[in-house]
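Below you will find the structure I want to go over with you.
A single protein chain has been removed from this complex, and every other one stays in its place.
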Amino acid sequence: MRTRTRTGGLVALAATAALALSACGGDDSSGGSTEGGGTASGGGEKITIGIKFDQPGLGFKEGDTYTGFDTDVARYVAEKLGYSEDQIEWTEAPSAQRETLLSTDQVDMIFATYSITDKRKETVAFAGPYFVAGQDLLVAEDNTDIQGPEDLEGKNLCSVTGSTSAQRIKDEYAAGVQLLEQPGYAECVTALLSGQVDAVTTDDIILAGLAAQPANKGKVKVVGAPFSTERYGVGISQSSDKCEDINTAITEMIEDGSWEEAITANTEGTGYTPNSSENPPTPDACA
Amino acid sequence: MDAQPTTPSDAPDASPTAPLPTPDAPARADELGPPLVELHGVNKHFGDLHVLRDIDLTVRRGEVLVVIGPSGSGKSTLCRAINRLETIDSGTIVIDGEPLPEEGKELARLRADVGMVFQSFNLFAHKTILDNVTLGPVKVRRTRAAEAKKEALALLDRVGISDQAEKMPAQLSGGQQQRVAIARALAMHPKVMLFDEPTSALDPEMINEVLDVMVALAKEGMTMIVVTHEMGFARKAAHRVVFMADGQIVEEAPPEEFFTNPKSHRAQDFLSKILTH
């Protein structure tokens, strides 16, 4: 029991820190509208959804509008749960804060390229997956000699800090690759466009989203040979009762063609198609 | 301590002047050499304040000149202008035939020939007494360290501080520090020594030990320009007294004549004020 109490104190401390960090996240400005947190459903209540704000094609904030595949799935699911678009409160969920946001009930659901892993399941729960991504490479449009990770021997590769995707290529496919880690994918693409790196690596759909950006269109392409599987789930708190409903919504979205439509719309002009052996996925059974 | 025969080497501060020659009478002006420091039409402003007005002044080799005057009369500025610690707006200053150069190497070289003693001593606070005295010769004159040290110790001995050579300035009394400052200036073998109110910051009991050193220096024939209110010194050592007021030289005369029979009203007024106590 003693340990419990201490843990509780520390969690509260971490939560305070996270709150301070996300003070501009616009959690709730209208008082008690989010009361009831994880268990609220339907009616005039709002639902808070965590997404990426800086990942074009997936979760991207442009002024007051939110675009991308993650947001499209989130809207569809929210609607099935009984929330219209204007009842959705979007919150930024940076990778490092996702668990804290959920376990402190600051958000109800997270759609943010959130891979389902056993370690994460120890602190949060997942619905879905709603998409299966795979690690892939983004190269210059005219590049023909890089067909897969093995071709990176002696080449320069960029990825973002805090992911091990680049290190995996060095360890498993091309020991002679030079790695550059940057704070964000935009920086990696800049380095790719300037010719200082030969490829950028991360999940294929993230790369496709980057390639679909107006500034990059026609200059870069996704190689299209994914060599891992990342199962994107919907992050929810462990006490949430929404898992089943979310899974039902995802299945409906796939069946009525909205899922396919969303993929196409968000990767338009890049020639990207999701790995068909894994997609569309079937949601896991809820815990 | 390599003591000269006349030096009681164990003499403490009480009698620093023991080895120095006793003055018999003030030096006579007709023994003086050619002009060494010449000021022509020197003007300076501090903002709206005209602190030096058309100063013309010639100091000859071997001459001891005392500059006296009320505070704010420009006497300190005059003294500091001679080695260009203050710039001037117009006019010329010539030292030993050379006009004072602009800021730079030439000016530094010329300053090395002009010794300066400040009201607040300004010993280098992070250096020992000995290092204060050897710094100039070693870094500017490129004298060998051993030679500079030998001469520095002799100079310190002359001003009665040789037993303090390894101390830091803050460990010395004001009078001692000022004597070190004089030794520091002398170590450069200056052509002329400037004293900017050398005793004004001293406690009364320390004034004489500094003045004694200055009197001895005067007797040896050093060219000196001394800004001071010490009339005893002026009477004993000066060839000439210059009285300044409002940035102008109002009156100049041999000391005895100036103190007993000042001609200008400003000088009479000033002397009456400092003599009534």
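Here are a few things to note about the model shown:
Here the chain labels run A and B in written order, and each chain numbers its own residues starting at 1.
Following the convention adopted for this analysis, contacts are C-beta pairs under 8 Å (C-beta built on N, C-alpha and C of every residue); 3 or more make two chains touch, one makes a residue touch a chain.
Note that contacts and distances are computed from a predicted model.
One chain of the complex is hidden; its UniProt record names it "ABC transporter permease subunit", one of "D-alanyl carrier protein", "ABC transporter permease subunit", "Anti-sigma F factor" or "GntR family transcriptional regulator". One chain is not displayed; in the complete assembly it touches the shown chains A, B. Between the chain not shown and the residues B:Lys44, B:Lys75, B:Lys149 or B:Arg184, the one that touches is B:Arg184. The omitted chain makes contact with just one of the residues A:Thr67, A:Gln87 or A:Asn156: A:Asn156.
Contact with the omitted chain, checked across A:Glu45, A:Glu79, A:Asp105 or A:Glu187, is made by A:Glu187.
In the complete assembly, the contact with the undisplayed chain comes from B:Gly136, out of B:Gly136, B:Gly160, B:Gly175 or B:Pro198. Residues 3, 6-7, 10-11, 13-14, 17, 95-96, 98-100, 117, 119-120, 122-123, 156, 161-164, 178-183, 187, 190-191, 194, 196 are the ones on subunit A that touch the missing chain.
The chain not displayed touches subunit B at residues 83, 85, 103-105, 107-116, 118, 120-126, 135-136, 139-140, 168-170, 181, 184-185, 188.
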